[in-house]
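One protein chain is absent from this view; the other protein chains keep their places.
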Amino acid sequence: MTNQKHHFDASPVLVEDVVPALRLSLRVKPAHRATLAQALGLDLPARVGARAVANGTEALCLGPDEWLLTAPEGTDLASPARAVYADAPHSLVDISDREVTLRLSGPAVLDLLAACCPRNVAAMPVGTAARTVFDSATVVLWRDGPADFRMDVWRSFAPHVRSLLAQVRQEIAAGL
Amino acid sequence: MLLIHCPYCEDTLPELEFTYAGEAHIARPADPSTLSDEEWRDFLFIRTNARGPHYERWRHVGCGRFFNALRDTVSDRFLMTYKAGLPRPPLTNEAAE
Amino acid sequence: MSRYRIPGKGRVDHSAPVSFTFDGKTYPGLRGDTVASALLANGVHLMGRSFKYHRPRGAVTAGSEEPNALIGTSRGPGRFEPNTRATVQELRAGLVTESQNKWPSLSFDMGAINDRAYMLFSAGFYYKTFMWPKSFWDKVYEPVIRGAAGLGKSPTETDPDHYASRYLHTDVLIVGAGPAGIAAALAAAQSGADVTLVDENPEMGGSLLSDPGVQIDGKPAWDWIEAQLGRLRAAGVRLMTRTTAIGYYHQNMVGLCQRLTDHLDSPPKGAPRERMWRVRAGQVVLAQGALEKPLVFDGNDRPGVMLAGAAQTYLHKYGVRVGDAPAVVTSHDSAWYAAFDLADNGARVAAIIDTRDTVRPDLLDAARKRGIKVLAGHTVTTTKGRLRVKSVRAAPVRGTHVGAGRDIACDCLLMCGGWTPSLHLFSHTKGSLAWDGQTFLPDRKTEDVEIAGAGRGLWGYEPALADGAAAGLRALEGLGRAGHGTSFAVANDRPGTGVSHTELPTDGNPGRARAFIDFQNDVTAKDIRLAVREGMRSIEHVKRYTTNGMATDQGKMSNINGLMIAADALGKAPPQVGLTTFRPPYTPTSFGAFCGYLRGETFQLTRKTPIDPWAEANGAVFEPVAQWRRAWYFPRAGEDMHAAVLRECKATRASLGIFDASTLGKIEVAGPDAVEFMNRMYTNPWTKLAPGRCRYGLLLGEDGFIRDDGVIGRLSPDLFHVTTTTGGAARVLTMMEDYLQTEWPELDVWLTSTTEQWATVALNGPNVLAMLKPLVQGVDWDDFPHMSCAECTVAGLPARLFRLSFTGEVGFEVNVPARHGLALWTALMEAGKPHDITPYGTEAMHVLRAEKGYIIVGQDTDGTVTPQDAGLDWAVGKAKRDFVGKRSLSRPDIVAKGRKQLVGLLTEDGSLLQEGAQIVLDPDQPKPMRMVGHVTSSYQSTMGHPIAMAVIEGGFDRMGETVFIPMPDGVRKARVTSTVFYDPDNARLKA
């Protein structure tokens, strides 16, 4: 007679693969953040977890000197960045193939995540993201909607994460 | 499982997102070659291992930053956390208890 | 219809019969029964045997604190568990149960012979004997002692069930859904706080379920519960039953074990058996009530002797009369109510024996009305009956004098020695307790926690409800939220008081009395006194010497009685003697629940490379390396490992070998200060390394010992592509980040892990250039010598190409974005066909590198090896003022003579040495021998004879000398050589 806050719903949570996009790790000291932002033509939010989008390119602040940039395949961010390298030394590394991205959604998605995420995912504001842990894997968790998440997982960790998700989905489907 | 406040993320988060990184404020000597074997040993191996308030370092997987903390090793409670590079804060009364 | 079941009574479903078996016999029961209540309904009190004396025992409680009625429970293959408390296990269809610790049968148990010789088995007896003759300990005594160990039998099959876990963040967690807990939940649920209320039982309501006569706000207790739970549900409060709070950890983290399927006739597919909840609560309210204490007197352990509160619970919750002619012995008012309720339900109460001289008049009236004989100021000196109590002997006490006793016939004896607040979880927090003259109460708190109701020694429903509401409100305010107080009007409340005792006074010989304190472990009052007499002054010593409180109830029944008697024996007040620490879990909790998802394929992750599918499809044998699985070798039909590895090596030396090197750690070191950073981290000098070239890099710990190595390419002035060992990748990056962030924050350089960005394929062999050149665009081959690197395309894929060798042959490592890894591999396999390209695994890789004298960190080094020791002096930048670990290299014992140094070994008889074999200079010396080193690597080589590497004291000065390797089957002789066995002048690399 357990009565959950988030009702176990008959429709199970969805776990889908997201097609790869361009993914870059940008590292630059706070002093030169503005210069880079200008060069790339998008805001580089200073608060860890905050996101900003401009013409298809999204910037997520992962740390005080670290941003994760995602953009459609073929977008050229390297050239504008290189142009300001002398004034604003930085590191821009292509990591498009380092992680794979899963989309997790559905009414019970918070239960799905609560099975392996120690942090309070329910408290994450929509439109933010966080680098956190899912079981033993380090992941970047994006909250795109109340019941809509993306999870970036290092390629070789993905099978482990997938089989955990499958177990929990089965458990949720069982209604207990 | 401890709760730890990351001074960079300005958020209080579960221990599983952090790794312990040993005693804080043990700066690497500018020129190790000038140190005696004893001084070098002290830097390498000697630790306060305080019973009570302990200055120590942690790293947060979220922002990837190392930071400092003052934690009571008897209660395991964090008295404060602060950014790397900041000077060692004095013991508060609470901490001194 | 079971003989002792009262038609229509209780919360069991009389319309839903459920049958089960106990020791092979089938019994009828009802939905809602526990095994214990169903057995009692059938008049069965004998449910188990005690640990040491094998004394017959029945259920003494009706809850999770039960020490006696432990049974084996089974729901088919792989689903057996021992030591289940019959008082907790709910009936379900097809439940099979058995009694424990008996042979041949529960009613006739040979082990009971111990009971005859009980005088020998006093506390700590085994420390005093079984020592002569010495040899008998191993051969006779210990096997016998171990053979007698244990209660139930361990499971022997793999568990087909699975287990789950979940994190939960809640504002207020309330443990215990009795009156205080429910009141607390009602208060805390105001102003939209997120509230979680948990209870270990199948139903919420706690003691109210055993007191249906009580009225709250005009409603009968059970209706009131129903209504309040409805309100809580409506307020969105999380209500969790069958959920035990097992442990209270740091900063309001509470572990909950939720039992999901053990009570179901047929669990839904995919449902976990149990789930561990890791709850982080803003505020915690502990409303766990109190535990009833037994009285301590001779024969207080016979089947049929049970706690009065338990009898009341069996009556009201399960509609079971535990006997027709109960006698009651008590030092607390609460047992009187049990007597009345039983009397009102058809039992003839033989007598109420109260140790107190004066009893509340209203209780005496109520007893008189029911015609119950009352013996105030009496003690109980003994009971009779073998497998079931038959009579109890009561005697008047005047001061210290015990008068003439009389035997009172009964078929069960209900006892009550008062109540102990259940403060186990509070103790987990290291909160302190204070003694109020009767019992311990919560004192100083270390967490944001409130304790409510009987847990604070409050008795009666009205105080408990009021206290619960107040605690709930305080919790709410602790969250910075406001709420209003509530009060409850209680009619037919059952207030009560009582006194605590040590052993009850007796006129018999105390030395012969069998007055039990810890029922399961057969600890008696005189065991405690003996322990004190033998110098055990700390309660911890008493506990450990007598095993009091160490049974599966963890002292819930026995701790306070043990303490009272120990304190009495020491002539101290209980608080001066202290209480043993309560440890998690609150009740025994299955290992499976702790495992959660950490079982089978999700026990620990296995990392696989992008090329792993090809290896699997092509019959690779794999080996685990750090978190990865790697292709070990690729056996062809009829090949064993040795044959396959040798073929792979020879093919590579003769023509072309291909190897999946994707697991190598990769770190991008980028920024204007990249070269300065590299100079500080690695032993090597980097300033003069031109872009487009690479160099072997050696990384030390600050202690001067080798930590990691790898080839490092400089792609541009500001960009280094660093590779690390497979196992070292994460460690090295963390170490670099540590130095960068905390020691050298001024440097403009950044580190990015690219281990998984790139799939890496190594190509080695004399034909590699012929095969590779046509596939590569963007490399100037005239300026691409050994140890070069470039960004280019390979087979049309964007690539980073490194010309380097870990085999001694011309070699390349091709890095392409991971998604293309498999495509690259297949393209290269295709292009390599003309050169019968041969895939090789990690074993061949080891052989090839060893022939060339290349070390493997972690195999040829073990954390105590310096660059000099490993013969890697050449990789240390002498001119550099400093680098990580440099200072340690000049410590006295690091520069001392006779350090172990890495050399090669060739056996005289051409035999293969064992890796890990030890080396001596004088094979004829006696043991302990003086060992000068050991074999670190040893392989059958492509050169027709085995080769080995070893670390040997002063090895560099022993070139050509003979050393000895004594093995069980004889002493090997080996010649000390250089570690480079193959192509010492690098002719093949320059080719």
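Order of writing sets the labels: A, B and C. Residues in every chain begin at 1.
Keep this in mind: a residue touches a chain if its C-beta (ideal position, glycine included) is under 8 Å from a C-beta of that chain, and two chains touch if they have at least 3 such contacts.
Assume contacts and distances are computed from a predicted model.
S.K.: Which choice in "Ribose transport system ATP-binding protein", "Sarcosine oxidase subunit beta", "NADH-quinone oxidoreductase subunit M" or "Branched-chain amino acid ABC transporter permease" gives the name that UniProt lists for the one chain left out?
M.R.: "Sarcosine oxidase subunit beta"
S.K.: Considering the full assembly, with which of the depicted chains is the omitted chain in contact?
M.R.: Every shown chain touched by the left-out chain: B, C.
S.K.: Quick one: say which of C:191, C:864 or C:978 touches the chain that got left out.
M.R.: Spelled out, the listed residue whose C-beta touches the missing chain is C:864.
S.K.: Of C:477, C:540 or C:957, which sits in contact with the chain we cannot see?
M.R.: The missing chain is touched by C:540.
S.K.: Using the document's contact rule, name the residues of chain B that touch the chain not shown here.
M.R.: These residues touch the chain not displayed: 1-2, 15-16, 19-20, 22, 37-38, 41-42, 44-51, 54, 56, 71, 73-76.
S.K.: Which parts of chain C face the unshown chain closely enough to count as touching?
M.R.: These residues touch the chain not displayed: 51, 79-83, 119-120, 122, 125-132, 134, 137-138, 142, 145-147, 149-159, 161, 163, 165, 247, 249-250, 253, 255, 276, 278, 430, 509, 511-512, 526, 530, 533-535, 537-538, 540-541, 544-545, 547, 550, 552, 554, 581, 583-585, 588-592, 594-596, 598-599, 601, 603-604, 606, 623-625, 703-704, 858-859, 862-864, 888, 891-894, 914-918, 920, 927-929, 931, 934, 936, 966-968.
Heads up, the rule we're going with is that only the chains that are shown with their structure count from here on.
S.K.: Return the chain pair with more inter-chain C-beta contacts, choosing between A-C and A-B.
M.R.: Of A-C and A-B, more C-beta pairs in contact link A-C.
S.K.: Approximately how many whole Å separate the CA-defined centres of chain A and chain B?
M.R.: 29
S.K.: Using mean CA coordinates as chain centres, what's the gap between chain A and chain C in Å?
M.R.: The computed centroid separation for chain A versus chain C comes out at 32 Å.
S.K.: Which residues does chain C have that touch at least 2 chains other than itself?
M.R.: Residues 278, 280.
S.K.: By residue number and range, which residues of chain A touch two or more other chains?
M.R.: In chain A, the residues touching two or more other chains are 118.
S.K.: Which residues of chain A touch chain C once you look at their complex with the stated criterion?
M.R.: 1-5, 20, 25, 27, 29, 65, 89-99, 111, 114-118, 120, 122-123, 135-137, 154-157, 159-160, 163-164, 167-168, 170-171, 173-176
S.K.: Mind listing the chain C positions that touch chain B in their complex?
M.R.: Per the touch definition, chain C meets chain B at residues 249-251, 253, 278, 280, 430, 446, 702-703, 734, 737-739, 741-743, 745, 881-882, 886-888, 891-892.
S.K.: Quick one: which bits of chain B touch chain C in the complex? Just the residue numbers, please.
M.R.: Residues 1-3, 14, 19, 21, 27-28, 31-33, 35, 37, 40, 44, 57, 59, 64-66, 75-77, 84-85.
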